[in-house]
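I am attaching a structure below and will ask some questions about it afterwards.
Heads up, one of the protein chains got dropped from this complex, but the rest are sitting where they should.
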Amino acid sequence: MKVRVYYEDTDAGGITYHTRYINFCERARSEIFFTRGILPGLGHHNGFVVRDIKASFLATSTLGDMLEVTSRILTMKNSSIILLQEIFKEDRKIFSMEVVLVYIDEGKPSRIPDRFKEIFTQL
Amino acid sequence: MKVRVYYEDTDAGGITYHTRYINFCERARSEIFFTRGILPGLGHHNGFVVRDIKASFLATSTLGDMLEVTSRILTMKNSSIILLQEIFKEDRKIFSMEVVLVYIDEGKPSRIPDRFKEIFTQL
Amino acid sequence: MKVRVYYEDTDAGGITYHTRYINFCERARSEIFFTRGILPGLGHHNGFVVRDIKASFLATSTLGDMLEVTSRILTMKNSSIILLQEIFKEDRKIFSMEVVLVYIDEGKPSRIPDRFKEIFTQL
Partner (left out) sequence: MKVRVYYEDTDAGGITYHTRYINFCERARSEIFFTRGILPGLGHHNGFVVRDIKASFLATSTLGDMLEVTSRILTMKNSSIILLQEIFKEDRKIFSMEVVLVYIDEGKPSRIPDRFKEIFTQL
């Protein structure tokens, strides 16, 4: 997924504010579902929630930059998924993140439905 | 209400991003209710929604600035309220906004409940 | 310009947070320059700044919605421009805004450079 850096994404340091990269990754995860006509889960009783994040900020980006977000599965368990998401500026990797997503049903960690497993397998 | 300008509020221009002032005003409106232990309405079926905004950006602010948001009623009608909200940096007015809030019940403009009218009257 | 509504754009009311529409309009203005390989001005000493906004929130949008932002000139003066920016969800107009932009050079309102005037005239 392509993401443009706009004013709202930058800060007074002149570069992209650090948590915006984590937002861009969330957009990419949502887009996986949106492009298939699925809402990834609304409300905290149902759907995927972020449990853990391990992120490295490798280089900076600035206003107007066009970035690319990639996502692939590292581990798929019964009720959780570990994704590796990376952000590139041209050919340079500027951000890397491992994110643990837990599937929640009725407020409790639950077996990921097959249709969701299939979608992630296609990444 | 006092509001500090943090990195996330600024942009690559080195100043506070323009819509942050409108967010600060929304915080101030919410705080009116929070400090009284009331949630100002959850969901778009119930509560106050912003219908119109007329805002003027008079001067800038930067990282670390402590701002003050003031709110007062201009007009109170049956189902809507017009508030004047202003933001000051020290003694200088840097932002001014008239906001029209409409009270929604079951998704339709409705009579503002008396307990909410009273709260606004106390401003 | 097309804009997708992501989680970060929504709030606990279940709909798009009101100032996000104003951000979307700013993205559209910046994109006018970015697509021509121009940075619209960095720093508050130089470039266009928002002086006034008159915005109407006509209808709501929700997570996953694909919106369209349109921009056209209402008035072009020596040192300022008034734009009409509107946001549509499918064929329905959900947001409308008149924004006054002032061109700043060395911190003072200044004559808009011809190359910028041309760009806006092409809208």
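By letter and in written order, the chains are A, B and C; residue numbering begins at 1 in each of them.
Simple rule for what comes next: a contact is a pair of C-beta atoms (placed from the backbone, for glycine too) under 8 Å apart; a residue touches a chain by one contact, two chains touch by 3 or more.
Everything numeric here is computed off the predicted structure, so don't read it as measured data.
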Left-out chain, listing which of the shown chains it touches: A, B, C
Among B:23, B:79 or B:110, residue touching the chain not depicted: B:23
Omitted-chain contact residue, chosen from A:36, A:51, A:72 or A:93: A:51
Interface with the unshown chain - residue positions in chain C: 7-8, 10-15, 17, 19, 62-63
Missing-chain contacts mapped onto chain B: 4, 6-8, 14, 23, 26-27, 30-31, 34, 39, 42, 63-64
For chain A, residues in touch with the removed chain: 12-15, 18-19, 22-23, 26, 41-44, 47, 49-57, 60
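Heads up, the rule we're going with is that only the chains that are shown with their structure count from here on.
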Chain B-chain C separation of Cα centroids, rounded to whole Å: 21
Chain centre separation in whole Å, for chain B relative to chain A (CA means): 32
Euclidean distance of C-alpha centroids - chain A vs chain C, Å: 27
Chain B: positions in contact with at least two other chains: 12-15, 19
